[in-house]
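Mind looking over this structure? Questions follow.
Only one protein chain is missing from this complex, and each of the others stays in its spot.
And now, chain A:
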Amino acid sequence: MTTQTQTGPDPKTELSSRGGGPRADRSFQVLTLAAGLLVLAVLALILITTTREAWPAFREMGLRFITQNRWDPPSEIFGGLAFIYGTAIVSLIALIFAVPVSIGIALFLTELAPRRLRAPAVTVIDLLAAVPSVVFGLWGVLVVAPKLVPIYQWIHDVLGGIPVIGAIFGQPVGSGRNFMTAGLILAIMITPIITSIAREVFDTVPRADKDAALALGATRWEMITGAVFPHSFGGLVGAVILGLGRAMGETIAIALIIGSSTQITANVFASGNAMPAVIVSQIGESTGTFTAALIGLGVVLFIMTVIINTAAQAIVRRAEIRMRGTAS
C-alpha cells in the first residue's frame, strides 16, 4: 500500500516537449507546493504574531492569566479564569444536549430511514449548518431567551431546594441571557457537525456484523447496541471532541446570549461570559495591555482548540484503522 507506482507511466519518459518543457512542469509543481505550504505558514504565523502581540499581558500576569478570577482592565489586572470557565460550562451544556440528538439523527439516517426520506433529512441538517451563527444569536437573544425565563423559573422553583442540584439550577436572571440559553443555542449549531461525522462512522460498520446480529434474532435496537456501537465507539468519541472544538470557538451567538458578566458560579441560569465573546465585545474600546490581554485570550483559545482537534483526529484515525483491520 505504501508504493504508489500505479499512478501512470513515468512522466520522465519524454516523447514530446509540448507544454513548455521540463521547466514548466517543475515550476507548476513548485507553485502547488507553495500553496500547500501556505497552510503551514499561516498556522505558524497565527501562533507567532498573536503571541507576540499578547506578550505584554502574558509577561504582566504570568500564569495568573489563566488561574486568577479577576478581570479589571482599568487597574490592568487580567485574570481570565471566569471566561475559561464560561467557555467550558457552555460547551459542556451544548454537548449534553447535542450529542444524544446527533447520534439519534445519525442512527436514524443510517439504520432506520427509508431510502427516500434519507436525502431530505440530510438536506435539513445541512441547512441547519448553513444558517450563519449571528442569525442564531439574534434569534436566541430576541426570541428564545425571554421565552425561556418562565421555564427556568419553574425549574428553579421545583429543584431549587435540593442541596447540590439546587445550586446548579439557581435563581435565573430576568433577561434569560445565561449559560443555559447560550448552551442550548450552541447545541443547535454543533448538531450538524457531530451528526455528519457520526453518520460517516456508522457507515463504516460492516454489513455482515449487522446482518449477523439480526440473524441471531436481535431486535434492531439490540443490533445497534451489539454490533454498531462497539464498532464505532472510537469514531464517536472523535466526533464529540470535534463538536467540542467547534463549540469552544463559537463567538457571536455566545456574545449576544451569555449576558456578559464576569463571574464563576455553578448556577447555569446565571449570566457569565466566554473567551471568544469577551474578545469580540471588548476589543473595540481596548488599548495597550488590555488589547494584549484580549489577544492573549485568543492565544489560549487557539492552543486549546488545536490540542482538541488534534486529539479528535488522532482518535478518529485510529478508530478507522482499527475498523479496517477487523473488517478485512
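Following the convention adopted for this analysis, contacts are C-beta pairs under 8 Å (C-beta built on N, C-alpha and C of every residue); 3 or more make two chains touch, one makes a residue touch a chain; residues count from 1.
Assume contacts and distances are computed from a predicted model.
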Absent chain [UniProt protein name; select from "Phosphate transport system permease protein PstA", "Aspartyl/glutamyl-tRNA(Asn/Gln) amidotransferase subunit C", "ABC transporter substrate-binding protein" or "ABC transmembrane type-1 domain-containing protein"]: "Phosphate transport system permease protein PstA"
Among A:S133, A:Q153 or A:Q263, residue touching the chain not depicted: A:S133
Residue ranges of chain A at the interface with the undisplayed chain: 2, 4, 6-9, 11, 15-16, 18-20, 22, 24-25, 28-29, 31-40, 42-43, 45-46, 49-50, 52-53, 100-105, 107-108, 111-112, 121, 123-128, 130-139, 141-143, 188, 191, 195, 211, 214-222, 224, 242, 245-246, 248-252, 255-256, 276, 279-280, 283-284, 294-295, 298, 301-302, 305-306, 308-310, 313
